[in-house]
Each structure stands twice: as C-alpha cells, then as structure tokens.
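Shown next, in structure tokens, is the structure this report addresses.
Note that one protein chain of the assembly has been removed; the remaining protein chains are unaltered in position.
Chain naming follows the written order as A, B and C, and within any one chain the residues start at number 1.
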C-alpha cells in the first residue's frame, strides 16, 4: 500500500458556511492564502471557488478568480490549482414561480460557467456531471450543456475532474468519455454523502470504482463527519482524496477546523497507514497537466 | 422461490413514444382498455398516466384521469389502479432563459401534482423521490415539495410507491420514512437504466435492496431492452416487477410490443421460473390498500 | 441478452442419491443413455462420473468410464463429454483414526485421479481447486497435487473446468492460471450452495465473477432447490449453466426429476428469457476443444 495519492484541499466552496465557521476564507486574498497554507500542510491540489467579499456568497466575478489564481501563482508554494466550473447551477424551488425558481436562483449557461477556467487556464477544473437535489434546492447541470462545457474544457487543455454526486452522474461521465469529450485518461471524483446523492461509505466507493473505464483514475470524498474517515478508506481503496472547509467545517465533534488542520489531519491519517502524498510536480508529470502559469 | 410477486403494467407513461409505437394508448378509453387487457394477461397493478387525446402528450386534466379510472373500475376485470403523481416535473434547458426553462417546461406544484390522486383515490400512486437529468431535460422534484406531497398522499390513504431513479433518491425515500411521512410498510420502486439514473443490473438492485428499511418491500424495473431481463432478475432477488409501454416499446429487437404482450412475456418468464403472480385481491389484503372503488 | 450459453448436464455424480431418486443413472449404459437424452433435450455438455454398477457408489474403474465414453461417442447425438477428475477425494472423519480417516475414506493420488481423463481424452474435464468440508466429510484436493494434475490435464489437451466451491478455491484457480498451468482462456465453474462452500445467490456469483481473469469464462450452478433459479440468474449475469441429478434430484418440491426433465426445464427458462443455447459444435469451435473422438 505505498502508492502515492493526490490530496485536494477544497478550501471554501460556495455554501452558506461562512457564518458557521469564521475560518472559511472569503476574500480572494483569504482564499489564496488558505490554499497556500493547505499546500504547505501537504495538499497537492487546491480546489477553489470565488466568493463575494461583501456577502460571503458565491461570486461569478472573473476578477475575483483572477486575484485568487494570481496570488497562488505568485507565492513560493507550489500547488496545482483546480477551479470549479460548477458555476451558477442553483435552482431554488418556489411555489409562486415553479418553472423559474425563486429568489436566489442562479443558473448560468455553459459558456458563463466555463469563463474562469477558460480565461485563467488553471491546471485542473471540476465538471459536475449531472443534476440532483442538493438539500432543498436543485443543482442543475443538463446533459447538453455538459457536452458543451466538456468541449470547452478540452479545447482549453485544462484537466477536468468529473464530479459524480450519484451513480447516474457516473454513467453520464462515462458517456462523455465514450463520446471523446474528455482528453487523456479521465479522472473521476466521487462526491459522497451529499443530501441527496450517493452515500459516503466503502461499499459505494467500491460500486462506483468498479464502473469507471479501465484507464480512469478516481478520487472520493465524504462530506461532514464522513470527510476524515473517507480519506483513509478511499486511499486504501486506491483512490485520491479530498478534505477542506467546502465539504466539512469540523475537525472533530464541536471543534471548528481550518483548512490547514484538515489537511494536516488527513496527512497524518495517510502517513500512519504508510501512504505517501504526491507532490504537485509529480502530479503534473504523471497527468500531463498544463504548466502552473497557465499552460505556456 | 415460490413467493408471489406483484406485476405492474405501466401502460402509457408520458414520454414521446406515441409516434414510435402505435400501440401506446392515448385516449382515456384506450388507456383503460390497455390496463384491462394487461390485467387479463396477469398484471396485478395498472400504472397509468393521462395523455392529451389530441396531441398524445402529457395531460394534467383531471377529467382524463377520471375517465380512465371510471372505465377500469366499471369493467369486470379486477386490477389495482396506480396513478402517477409525478405530474408536471419537466424542465427543458434553454440557453436564452436558463433559470426558467424553455418551451415545453412544465413544472407543477405539489398540490397540483397530487390532484388526480387526491380526487380519485386509487389504491396506489407513485412518488418520484428526487430530481435528476432525464435525457436532455431535468426531472424536478424538490425535497420540500416531496414532503408536502407525501403528507397529502398519507392523508388520502393511498399507498405510495417510492420511485428511486438513483441511490440518492433512495436515501431521500428513507428520509421520508424516517420522518413518518409514509404510512405502513414502505414500498420502493427502483427505476433503473434511465439516462441518467442508476444502471439496470443485478448488482445495482442488490446494492439498493440492501439499503431500504427492514419492513420495506421493493420492486424494480429496467427500461428499454433491459425491461424483460430485469423482470426475471428482480423476481429472483425477491422483488416485485413491472413491464409496459411506458418503459419499453419493443417485445424483441425490431418487434413493437403491446402492453398485453409484454405482460404475457413477463408472466411466461416468471412461470418458467416457478414464480407465481399475486392477484389484485391478494395484494389488497397484504398491503391493506384502499378498496377499488376509492376507499369506501 | 442474446449471447449463447453452454448448458451442462451433470447426470449422476458420485453422491448417495441413488436410493433417493431411482432416475439417477448407475451403470455405464444408463449413464451414457442419460447423457444422450440430456443432449437431445438441449444440453451442450454431459458431465459424467462412473458408478459401481453393483453398489451404486463411486467407481474408479477405467473400464466403467470407457464404456460410458464409448457409448456416447457411438451414439448419433452430439454432446461434449466432460469427465470428472475429482476422483477419490473423500476423507471421512474418525475419532479412532483421526489422521487416517474412517471407513469410506477414499483418497487417490493426482495420477490416479487423472487416469480416466488421460486415457479417454474427453473434450473437457473438471478440476476441483481446493479442499473443503463437504457435509460431514472433507473433500481433499491439496495444492501441490492440483499443480500436478493441472500439468497432466494440460499435456493431454483436455479443457479443464476449474471448479470453485468457495472463494479461496477461486484464488487458487487464479494461481494455477498465473503459473501457466492452464492452457488458453480459462473456464471457471462456481459450485454454489454446497455445505460448506460459498452461498448460491446472485451476490456471490457477482463477487466471484469480478475476480476471475479478463480472458476467463465462467459457469455457475446451485445445488438442491437453488439449481433451477440459478440457471436463469447465472445466464442473465453472462455465465454458462449446469443442471442435473448430480446436484439436485427434484424437479419441483416433492417431484423427483430425470436429467432430461431438468435440462428441459432449464432450456425452457432460458428460452423464455430470450437466451439461446450453444451447440456442441459451436462450443468446440469457440473453445478450441479436442475432437469428440478423443483428439485425433
């Protein structure tokens, strides 16, 4: 069990966690710094969303993304940048306007979702492979839009991570691969435990892992209290791992975490199981990623 | 392997199958007659949607439902009526109005979706336990709306069949059960092979079956060419089964089916495996269903 | 689901079934005739053991095997002959002579077990890949003896069917393959439900199937009342199938079977599920078997 694994720090996300944990980074500067601290603690990859510095909520402002990316690239700490391309996908049910969604509904087109990735050319990006209930809202990612987005990602040379919230998303990710829309060996990310996606447990990883293409790599994570146990379980099953405040805000019951602490703890779990971490440079070489400065 | 199974004939659905197979019943009279013929061929349950007699597309007209139900109830053939409560849930992506859906978008509120069930009091109804991509459209069933609908179904005394297109839907169905919103022993329906829900195969049934409550019953079906093989596999795994033109329009490759033929074939498969079918009256007693005339 | 499957009729075995069902063939003539009748009913392969015509018990007499094989080969019915090489492997525990076994213990060396196969050159033979409790006795097949036997089978050109009573046998079968002791694409036979081997159910087939080499074929059967359900389940999972009085003596509860009836019933189940049977000649070509007259 000595394969090296990639550890992603998902440092902030776009959820309503800012008021629940003051360590959730909000400004581009805070997000970049938390990514850098996570890398120093051992993370191979920093997965970032931008937030609106005023509200703490989601931001689609390309300048916010640019500042995050620039700050990370200008630091002396190496880390692979992975930008979300989930973008605006939130549909808030409303009894008054059932077909249009209620206040807070935020649905972007594929081109809009792709913009931060296409302009900033990070080494990696996510691609959410389907729609699903997400708590009381609906995360919307229609299939033809995904085909368009996958094409844009492919043209950009950025490595997509095919996020699967459930087994049907995995089937569609396989379909994207079959249609030639994903370059090179595909990378899957099983996002587990989300209400209401697939469960976060070993049997589910095992089921999903058995259904990806032979040349594919996978990663998996669990949200909330399953985040840390899933790190060990996933790595022992041969997958890459992810922690961070996007998916879980507690270090242990009742103790709010920082990103660095979560990365620290994950590294400790992996090391105690004799599992080594991949460096950003090793990952870059193995997966033939763009160069850190944006592909030149 | 001598347990009796319930066989549902899903006679029409609401998909665009009318032009593909002229045997798909459209008018209330045709739908009722196909349900009756299916029952004569061995179906325990007839699952019905209404269609617009003029367009062949989906109908939300309560009078269409009433005519279907009345005609079945007035016939001399006994069959349990199962009305969809999926209702208007279709969201058609549009690049021009991304948050509102494009032409053909048809999203009803929970009360509207419940109306045919609440007024006509069939013995059973479906309840689709989540949202998902469904081909290029999105089927929308937000969680709070489902809680409201489940409450209405419970108050009506109708037995809901908890439809799960993927494993996250199953988790939410479990949640409805845990919240006390489902009366008596719950019935799950695993709807498999839908693009883009869970796969139609034995491992998936086995995975899902292992995650329902102990007092629960399950049924499963596959769509398209997996419909008939899944009948046998599901029954041999201890589940109830479903066939019909809603999910599959072919009897075999290149041969368009009728509902009766699909029921016939399913019965033949089950009988050849020594599996007997439950009669409507046996099902009514075992599951404590409403009376066929609407619960009086 | 239109792949052709091979159906084996295991016509007699060596168990104590003769007194329980008068249809169990005993003399070489009876065994050959039952094999021929099974082939007429649709069996691709006849799996045979010899019995002592006087006692009905196991026979290691090469002349009994020769008569069975000659009679089948001389008939006008084509069928692939599969001779057991399980031979003498029965160890009957005895408190008086614990290390030597009690009365009825019958342990042959690899060379002795191989003799009927090596002399008569059937197209196929079985190879039991391990030891296990078998009811109250122990079936003994030590690993180094199996390596010797596999080598003899390979030299003979006969196609071995790697019988696995449990998952450890499967691991050792994989080991034989890895050691180069099995020619061509290996064939596994999962022998399920034996007390005390692996369970006869779909999950077990699925587990075992996921652990054979990529170029391998599998077959599976269940004993007793699971024999007939497992035919359908195995074929629907992509495997070849087996029925016959060796493994099950009842057609249905309380009704003693003949081999032909079991084959008939299996064929009926398969046909009702749209699954076709492979002919002996098709199997011969696909698996590059010896010629029916012994390889000349």
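Things to note:
Operating definition for what follows: contacts are C-beta pairs under 8 Å (C-beta built on N, C-alpha and C of every residue); 3 or more make two chains touch, one makes a residue touch a chain.
Everything quoted here is computed from the prediction, not taken from an experiment.
The chain not displayed here makes contact, within the full complex, with A, C.
Although one chain is not drawn, the whole complex shows that of C:132, C:149 or C:248 it is C:132 that touches it. In the complete complex, the residue from A:16, A:70, A:203 or A:285 that touches the missing chain is A:203.
Remark: the omitted chain is touched by one listed residue; of C:123, C:166, C:246 or C:264 this is C:166. The chain not shown here is touched by just one of A:23, A:219 or A:233, and that residue is A:233. Listed for chain C, the residues touching the missing chain in the whole complex are 91, 93, 95, 98-101, 105-109, 130-133, 135-138, 140-145, 165-169, 171-172, 175, 194-199, 203-204, 207, 211.
Think of the hidden chain as still there; on chain A it touches residues 1, 202-203, 206, 225, 228-229, 232-233, 236-237, 252-253, 265, 268-269, 272-274.
Basically, only the chains that are shown with their structure count from here on.
Viewed as a contact network, the protein chains form an open path, each link joining two chains that touch. Put simply, chain A has to spin 180° for its C-alpha atoms to lie on chain C, with the angle rounded to a multiple of 5. Ranked by the number of C-beta pairs in contact, the top chain pair here is A-B.
As a whole-number value, the distance joining the C-alpha centres of chain B and chain C reads 43 Å.
Spacing of chain A relative to chain C, judged by their CA centroids, is 52 angstrom. Mean C-alpha positions place chain A and chain B at a centre distance of 36 Å. In chain A, no residue touches at least two other chains.
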